[in-house]
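Note that one protein chain is taken out, while the other chains of the complex remain in position.
This part shows subunit A:
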Amino acid sequence: MTTLVPFDKALAAYDPAMGLEVHVELNTNSKMFCGCPTEFGAEPNTQVCPTCLGLPGALPVVNHKAVESAIRIGLALNCEIAEWCRFARKNYFYPDMPKNFQTSQYDEPIAFEGYMDVEVEGETFRVEIERAHMEEDTGKSLHVGGATGRIHGADYSLVDYNRAGIPLIEIVTKPIIGAGEKAPLVAKAYVAQLRDLIVALGVSDARMDQGSIRADVNLSLAPKGSDKLGTRSETKNVNSLRSVERAVRFEVSRHAGILNEGGKVVQETRHFHEDTGETTSGREKSDAEDYRYFPEPDLVPVAPSREWVEELRGTLPENPTAKKTRLQVEYGFTDLEMRDVWAAGALPLIEATVGEGVAPQSARKWWVAELLRRANDAGVELAEVGVTPAQVAAVQKLVDAKTINDKLARQVFDGLIADEGTPEEIIEKRGLALVSDDGPLIAAIDDALAAQPDLVEKIKGGNMGAIGAIMGAVMKATRGQADAGRARELILEKLGLS
């Protein structure tokens, strides 16, 4: 086992180069080459037909909507769109593809030569896109008999082909060089911004936790100042933004360890483990990587007319950088607030929450001050914290209606994260509603006033600061469920001061 070199030390001696391959599962109704449905979570092998099962004689036909989504993704990534391109067979023998080949694109991708500018800590990095191509997803294998989920030691595999044939767009970057110590953050920011772009385009569910966006992280190190690329490792299926960052970090430390010991990095695929943050060796790259690509004879070429491409360009969402500037002005966020919002990945969430009718500052407060802390505690991204913009809006409406206050709202969020139902149900179940009936409130006020006659005198004498102590006693007696404004009114009323 190689000694890991601490990240900072590794970066003092080596320059990292990264390549990111992101697979985006499109949200079309039907599959790439057949009319089977694409819904997530269906019973095994209920969304299949002769085409996606690779039965003899079945012929594929390309899904128009999938090509449209591919072109829109390409355009949003500032790519050229091919005037003419073909599908190709990627031949390999593995039961997750019943045809014994995956229909993909090889040397003629639909989109190529683009870029995406990503922002990390106020600095902009341009990530160049080599290509975005169309292909189909594979089936899902369940390995039985060995260690759970993994192949080693499995006695047999069970395959579900519901996912086989769902349209995928694979987006491949050129080597990302020069990010230095920021490499892990650049990788994470790229995938995050790409996800936001995909959401804005509306072409995918964009759920990393359900595998609708999956990232492969390629990494190599070269001695500082050298312009040669080192041997790379390919870490497959990194399924959260945080894991993208951690996978880069770990591989930098691991490569540096090997190189420091005078060893050679093996070109191989590796698996990332969410629990430990480490990668382990998968398969060594070898002759098995020889896919014998050739043009797919069952499909005709795709030749998008320039009119169609321009029409699709007209459907693109606002450029993310321009949008960020516009929203900051619209929402009245300070630069500092905006930096925190951006770093937290909260802007799309705040935008959606504002879209549900919440004031921007309230939306910001919940996402960045309250929910971000919970996301950090749970080690997940803000978008994956378990609360949706619609739920935040529902909670804010309950605060506005004085059903609950901010403090109780936090407990409602606890309930939402624990999946206890709607905000209303949680308030009911947890008994969180503010005491809106004056009866118990008046009783608590009477008790508090009777208990502290000296304070009553002070207030009557004009020392309004003393109200705070009475309020404290009232809130305590009502376990924080009193409406503070109403309590204050009633206290003043009682003392004949209103």
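The criterion applied here is as follows: a contact is a pair of C-beta atoms (placed from the backbone, for glycine too) under 8 Å apart; a residue touches a chain by one contact, two chains touch by 3 or more; residues count from 1.
The criterion applied here is as follows: contacts and distances are computed from a predicted model.
Q: Could you check which of "Phosphate ABC transporter ATP-binding protein PstB", "Spermidine/putrescine transport system permease protein PotC", "Aspartyl/glutamyl-tRNA(Asn/Gln) amidotransferase subunit C" or "Phenylacetate-CoA oxygenase subunit PaaB" matches the UniProt name for the chain that's left out?
A: From the choices "Phosphate ABC transporter ATP-binding protein PstB", "Spermidine/putrescine transport system permease protein PotC", "Aspartyl/glutamyl-tRNA(Asn/Gln) amidotransferase subunit C" or "Phenylacetate-CoA oxygenase subunit PaaB", the unshown chain carries the UniProt name "Aspartyl/glutamyl-tRNA(Asn/Gln) amidotransferase subunit C".
Q: Check the options A:3, A:45 or A:321 and report the residue that touches the missing chain.
A: Checking the options A:3, A:45 or A:321, the one contacting the hidden chain is A:45.
Q: Where the complex has a chain not shown, which of A:211, A:277 or A:295 is the residue touching it?
A: A:295
Q: Just to verify: which one of A:36, A:129 or A:459 makes contact with the chain not shown?
A: Within the whole complex, the residue contacting the unshown chain is A:36.
Q: Across the whole complex, list the residues on subunit A that are touched by the chain not included here.
A: Within subunit A, the residues that touch the unshown chain are 28-30, 34-37, 43-50, 52-53, 61-67, 84, 86, 91-97, 102, 138, 141-145, 151, 154-161, 236, 269, 282-283, 287-288, 290, 292, 294-297, 299-304.
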